[in-house]
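The excerpt is restricted to a subset of chains, each kept in its original location.
All chains are identified by letter, namely A and B, in their written order; residue positions are counted from 1 within each chain.
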């Protein structure tokens, strides 16, 4: 009996692992679609690198770092007990492990797919101007060390967990962690040439392939079935199916809200906003997907959608250049979703809200500082940004000696 | 012989093409260019609305023998006309010599 249930749970978790993996394709398509064709190869290279190195890093150190069992002073994971590599524990494949929700291997792989996400978020924000080498170094440190430490505070049964901070699938632990770094990176990098004109006006730099953007968002939505559905950590019918429902509803209402808001604000049916709104809704519901009622989900998603539209405009005002909208989607909506757990749903309450605030703040400070240090050092050594000529002519030809679409006649922007 | 270069609205191309066929101008080449001129076009992208004067247009290059010149220009002017800014331009210049590669014909014959 028990083993049968374990088998079911494990099947579900493996599927969710596959779906989260698929999100990396979704992100890749989203990011290239919202940028210019002359940088496509570069962005794809970054994304393929992130998932590959991410898995290896998580194998070598990340997994143990994130689930250390014990802590030093409750904050620093005690990674002195076998930090490196994976070692199958007693009963790691039996019903005793993780209440029979999945095997040790599934556990690892599911978490590994999550880990890479943090860097992918940054990759989109710094697109079209970041130096490939510097970004790769940043990725290694951030995915290999920073993300697992932050994660351990909550999912590693660390102090935030003890505090009562709640983050179901990672609005803060995953999305904000990426979002904060994106914010720092965008600020240290500066905007793309032509984004903010001398005359103070804001230039539009249209993405080169909207079908890819749309396909990317559809795949991300589907991937979120695994991202949130898998965070139940078993196939428990009630919980998993509720999570899928709240997730889909929040996505839908997020998209609709963003579309309506941008229609009223700009008198245009803006597809890119609609799509970003869907992502906003997904990130927003992630922190409390298992705690919300249908109505809560609609409201949380809708507010996330509005945040997206206003957030994009805000960034332009602040002269921060985020080509794919990673900051509104992952940072702003990540924060919103985390706080929403204190406002809506089963956990709603002042105490919870404060815990959520603490969690957001703690993770924020930690990520801001570490991202700042890493990127600042890189900037003042090998440099963060490509030459102006390279940016003009495109990173593909300069860093890769390759065109993404050699058979097509292209326009330059 | 004369070379007629016409820059027209893409949306008017089919009409122009028919008009040319009606006057037996069945040989020409065309491609798409971006035109900078008086016309402006409104765009919005992720909340930034901007207007650009860079508009995609169709560029026709037609080499005709002199007797064909006037009627060709006329045909284009008529068929490409909308009256709104952005209808485009026609330029005429001299061609010294022409060859049809297949037959080695020269001059006006090569344009028949």
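Just so it is clear, a residue touches a chain if its C-beta (ideal position, glycine included) is under 8 Å from a C-beta of that chain, and two chains touch if they have at least 3 such contacts.
Just so it is clear, the model here is predicted, and its values are computed rather than measured.
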Exercise. Could you list how many of each labelled chain the entire complex holds?
Worked result: A x3, B x3
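FYI, only the chains that are shown with their structure count from here on.
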Seminar exercise, completed: Taking each chain's centre as the mean of its CA atoms, chain A sits from chain B at a distance in Å of 50
Exercise. Within the complex, which stretch of chain A touches chain B?
Worked result: 202-207, 262, 265-266, 268, 270, 272-273, 276, 309, 312-313, 316, 325, 411
Problem set entry | Contacting residues of chain B [partner chain A, same complex] | 34, 43-50
